[in-house]
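First up is the structure itself, then whatever we jot down about it.
One protein chain is absent from this view; the other protein chains keep their places.
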Amino acid sequence: MAGTPVQVTGTVLTTRRVDAYHALTVVAPGIADRFRPGHFVTVAVGGPQTSMLTRRAFAVHDVKSDYGGTVEFVFAVRGPGTAWLADRKARDALDMVGPLGRPFPLPRDPATCLLVGGEYGSAPLFALADALHQRNCRVDFVLGAASSDRVFGALRARRIGETTTLTTQDGSLGMRGSVVDVLPAVIADTRADVVYACGPMPMLRGVTAVCVEFDIPVQVSVEEAMACGIGICMTCVVPVIGDDGATRMVRVCTEGPVFRGERVRFDDVGTIPFDALGAPGGDRGR
Amino acid sequence: MAGTPVQVTGTVLTTRRVDAYHALTVVAPGIADRFRPGHFVTVAVGGPQTSMLTRRAFAVHDVKSDYGGTVEFVFAVRGPGTAWLADRKARDALDMVGPLGRPFPLPRDPATCLLVGGEYGSAPLFALADALHQRNCRVDFVLGAASSDRVFGALRARRIGETTTLTTQDGSLGMRGSVVDVLPAVIADTRADVVYACGPMPMLRGVTAVCVEFDIPVQVSVEEAMACGIGICMTCVVPVIGDDGATRMVRVCTEGPVFRGERVRFDDVGTIPFDALGAPGGDRGR
Amino acid sequence: MRAYLAHVELPNPILAAAGCAGTGRELSAFADVTRFGALTTRSITMAPRAGRPTPRMAETPSGMLNAVGLQGPGVEAFLARELPWLAERGARTVVSIGGGSVAEYTALARRLADAPGVTAVEINLSCPNVDDRGRVFARDGGAAAEVVASVRAAMRYDVPVVAKLAPDVADVVAIARACVDGGADALAMINTPIGMSIDVDAMRPALAAGTGGLSGPAIRPLAVRCVWQVHAALPGVPLIGMGGVTSGRDALELVLAGACAVAVGTTLFHDPYACPRILRELEELLHERGFDRLADAVGLAHRPAHRNDLEESPL
Partner (left out) sequence: MRAYLAHVELPNPILAAAGCAGTGRELSAFADVTRFGALTTRSITMAPRAGRPTPRMAETPSGMLNAVGLQGPGVEAFLARELPWLAERGARTVVSIGGGSVAEYTALARRLADAPGVTAVEINLSCPNVDDRGRVFARDGGAAAEVVASVRAAMRYDVPVVAKLAPDVADVVAIARACVDGGADALAMINTPIGMSIDVDAMRPALAAGTGGLSGPAIRPLAVRCVWQVHAALPGVPLIGMGGVTSGRDALELVLAGACAVAVGTTLFHDPYACPRILRELEELLHERGFDRLADAVGLAHRPAHRNDLEESPL
C-alpha cells in the first residue's frame, strides 16, 4: 500500500466511450502519485444539493504523469450515480478519494502470470500487466463478458499479452462461454504460475475453484456494495479465512479488494457463516 | 386569466447578468402564448436526483414570439435553487410550469398609471407598461432598491415611462430613501389614476398606505413562500378581505399574486387574524 | 389496471394523497382527476379552519415540512361546493376527515353518511385529541380504535372506512391492529412524521408553527418499512401506501412491500401530471415483470428468501 489516500477535486481531462463503457480521465496528482495496480478510487456523484449521499467506487484503469498526474477509470452505467458520471464533460470538476484498498501483490521473481477479467473487471488488469512486465514476468490474458461490446480491453490485451483468450456468453467474440470454461486449458497452455482475476463474484468463485484444482495461487479483486470505501462504515464485508484458519467478516475496502482467492468463502458471501467469528448462535444470538 | 397553465421542458436561449441579477430567456411556446402581465412561472431546480423538491416561482419579465415563444425571468441568487439557476447555460433544458396566477387587471379606459417596483419586483412591470400603452394609458415609474446595482430596469423605465423616479437606500442612484418616501410627490405630480406595485411586502404595505391616503386604487403583486404554485398545497396564504368584508386566508398563487392593495391585511401577514374565517378561538380553538 | 380498496373497485391503484390535490379543480387543469384511482380530499373538519400562520412550508433534503393546519371551509361548504363538483364528473373521492374528539369524527361521518359520491372515508388520525392534552390519535391505539369504531358505525356499510396511520410511533403494527379491531376496512400509511427546520439566519424555526409534517422521498424508507411491517402482521388487510412516491418504481416498492393502492402527495406539487405518469410507469414495470394483475405483486417481496433474514435489525 503506497502511502495514505487523499481527497482531491480533480478536473476531467477527457471522456470517451469504449463499447458498452465510459472512461473518464481526471487530473488528480495526489492520487496518481500514490497509485499501485489494484487500487480503486471513490467518486462523489450528483453535484451540489444532490440526493445521492454515497461515493461510487471504481477500479483505477490507468494513471499517467501528464498534467502532474491523471487517473482513468472505466465504468458501466448501472444506476443514477453512474448515469451522472456518464454525463460529465472535459473541464468538469470531480471529487475523488484514493488510492484506496490493497493493491495486487506482485511476485518477487519473474513468473508467468495469467490475468483474468470479466466485464469492466478487465480495467485494472492493464496497469497490473505493465507492473508485471517491469518485473520481467510473462503476462497472458483471458477476458470475457456477456457480449462482444462488454469485453473491455481486448485490443490492448492482444498487444501486450503473450496470449489473449476472449470469451463471450453469446459467442459474438472469441469462444462462446465464460472465462471459467476456458481457464483450465489456458492455464495448461501457458503454464501459469499465478492467476490474477477481477470481475463478478460468480466468476471469481469459478476462477478460484480452477486455480485450487491446479494448485496455483490466485489473487482476486472483489466487489461489494460500499458506503465509505475507507474502512469506517463496515458495510462492505465478506467472509474471509484468516491465517489462523478462522473466518472473519472483513472489509473489502481496506483488507481488500484484492484477496487470495482460496481465502474468500464465495459460497457464503451474503451470509454470516455459522462458524465466523462472532456469528449469531456461536456465542450469543442477538 | 388567459387559459390554463402548462408544463413544458423548455430550452435556455440566453443567459445574462443585469447588475445584481440574472436573467434567463427560455424557449417555452405554450407558456409565452398564454402570458399576461403579472403572471409567474415555476421552475424545477437541481436536475435529476436533486434533493430540492419544490419548484421556484418567478415573475415573468418578458415574453417574445421568436422561436415559437420565449419567456424571460429575472432573479437574485438567494439560496441553492437560485444558485443552480444562475449556473444554467444556453441550450440547457429547463422544466417550467406557467403561466400562473392572477395577472394585473388593466383599466378599461385610458388612465395614468404609476408602476412601482422594488428590487427584482420591477421585472414584471415592463410587460405591464407595454399592455397599458396599448390601451393608451400614460405610464410612470418609481423604481427602488437598497443600492444602485439592485435597481432593476432603470434604463428601460426611462425609455418607456413618461417619468421615472429612482430611489436607493444608500443614495447610490436617484433619491436616497425608499419608493414609499417619494410616492406622495410622484402621485401628486403625475396625477396617477391607479398604482401597480411589485416588491417586498413592507414596500407593498407602504405603497398601499399612500394610495389609500390619496384614495386611488392600487394593485399589488405579493410574494409568499410557495410549495406548488398551482393552488393545491395551501402553503402560500395571506389574510385578504373579501367582497363580503370577511377576512380569509387566501392563496397567493391562485387568488393572487396580484391583489387590490387595500384588501391585503399587510400588518397581519404571518399571523392568522383573530377575525379571519375559521380562526382559532373564533369558532373552536384546535 | 384494476385495484380494490376493500370491496370497492377502483380503475387503477394510483391515488392522490390527502391534502395534496386541492379540491380537484386546480389539478384538473393538468390531468384528468376523474381518471385517478381516487382523489383523497384534504382532511375535512366540522367548522371552517383558517389553519396555521405562514411560513407554512420549508424545504428539507429530499423532503419538505408543512404546517398548513387543516385549513378548509368546513364540512358544510365541502358538501355544498367541493364534493358535488367531483361527484358530477364521476371522480372517485376518498373523503379524509379530521377531528379533535371522537364526537367530532363521528359527527363528520354522520354528515357524510348520505352524501353522494363518497367512495371511502379516510380517518386522519394525526389530529390532536383535545380530551387527551393534544396527544394525537395515531399515537394511541385505544383512542384510534375508538374513533374508527364510531366512524364505522356512523358510515353506510358499503363505504369503506380507512384509518390513516403515522410512522412516529414505537410500534405501528400495534396501532394498525387496534384500528382493524376497531373496524377499519383498510389502512393508509404513512402520514407525515413530525419534523422541524431552523432558519439559521433568523435563528428561528423556519415554520411559523415551529414543527411540521415531513413529506417527500426523504420519508419513503419509513413508509416502505411501515407497509412491510403491517402487511407482515396483517396480510389480509388492504393497505394504501404513501410517502415519497415520485415514480412507478417507488410505487412498485410499496406494492411489493404490501400496498394494494399507492397515493401520491408531495410529488404533485412538483409535477401536477404525476398520477397518470406514475400509473403508466407502474403498469410498464409490472408488465416487464410478467404480472397480469396488480394483486399478484402485492406483498411479493415477503416471499421467503435464501440469503435474507428479515427481522428488524438492531442497527
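Labels A, B and C are assigned to the chains in the order they are written; within every chain, residues are numbered from 1.
Here is the rule we use: contacts are C-beta pairs under 8 Å (C-beta built on N, C-alpha and C of every residue); 3 or more make two chains touch, one makes a residue touch a chain.
Values in this document were obtained by computation on a predicted structure and should not be read as measured data.
Trainee: Who does the absent chain touch among those shown?
Mentor: If we consider the entire complex, the absent chain touches A, B, C.
Trainee: Just name the one of C:F36, C:F78, C:Y105 or C:W228 that touches the chain not displayed here.
Mentor: Candidates C:F36, C:F78, C:Y105 or C:W228; residue touching the omitted chain: C:W228.
Trainee: Have a look at C:G22, C:P48, C:G63 or C:P272 and name the one touching the chain we're not showing.
Mentor: Of all options in C:G22, C:P48, C:G63 or C:P272, contact with the hidden chain holds for C:G63.
Trainee: For the chain left off this view, which of A:A23, A:V41, A:A59 or A:V97 is in contact with it?
Mentor: Spelled out, the listed residue whose C-beta touches the missing chain is A:V97.
Trainee: Among C:V121, C:L207 or C:A263, exactly one should touch the missing chain; which is it?
Mentor: C:L207
Trainee: Among C:A31, C:V136 or C:V264, which one is in touch with the chain left out?
Mentor: C:V136
Trainee: With respect to the chain omitted from the figure, which of C:T41, C:T119, C:S150 or C:S197 is a touching residue?
Mentor: In the full complex, the listed residue that touches the missing chain is C:S197.
Trainee: Of the residues in chain A, which ones touch the absent chain?
Mentor: 4-7, 44, 51-55, 97, 224-238, 248-249, 254, 269-272, 276-280, 282-284, 286
Trainee: Residue-wise, where is chain B in contact with the chain that is not depicted?
Mentor: 51, 270-271, 286
Trainee: Mind listing the chain C residues that contact the chain we can't see here?
Mentor: Considering the whole complex, chain C reaches the absent chain at 19, 43, 52-53, 60-63, 65-70, 98, 124, 126-128, 134, 136, 139-140, 167-171, 191-198, 200, 203-205, 207-214, 216-222, 224-225, 228, 244, 249, 252-253, 256-257, 285, 289, 297, 300-301, 305, 307-315.
One rule holds for everything that comes next: only the chains that are shown with their structure count from here on.
Trainee: Among the chains, which has its CA centre at the largest distance from chain C's?
Mentor: A
Trainee: Looking at contacts between chains, which pair has the highest count of C-beta pairs?
Mentor: Going pair by pair, the biggest contact count turns up for B-C.
Trainee: So how far apart, in whole Å, are chain A and chain B when each is placed at the average of its C-alpha atoms?
Mentor: The mean C-alpha positions of chain A and chain B differ by 56 Å.
Trainee: So the centre of each chain is just the mean of its C-alpha atoms; given that, what is the distance between chain A and chain C in Å?
Mentor: Result: the chain centres lie 46 Å from each other.
Trainee: Which chain A residues sit where two or more other chains touch them?
Mentor: 51
Trainee: Indicate the residues of chain C shared as contacts by at least two other chains.
Mentor: 61-62, 217
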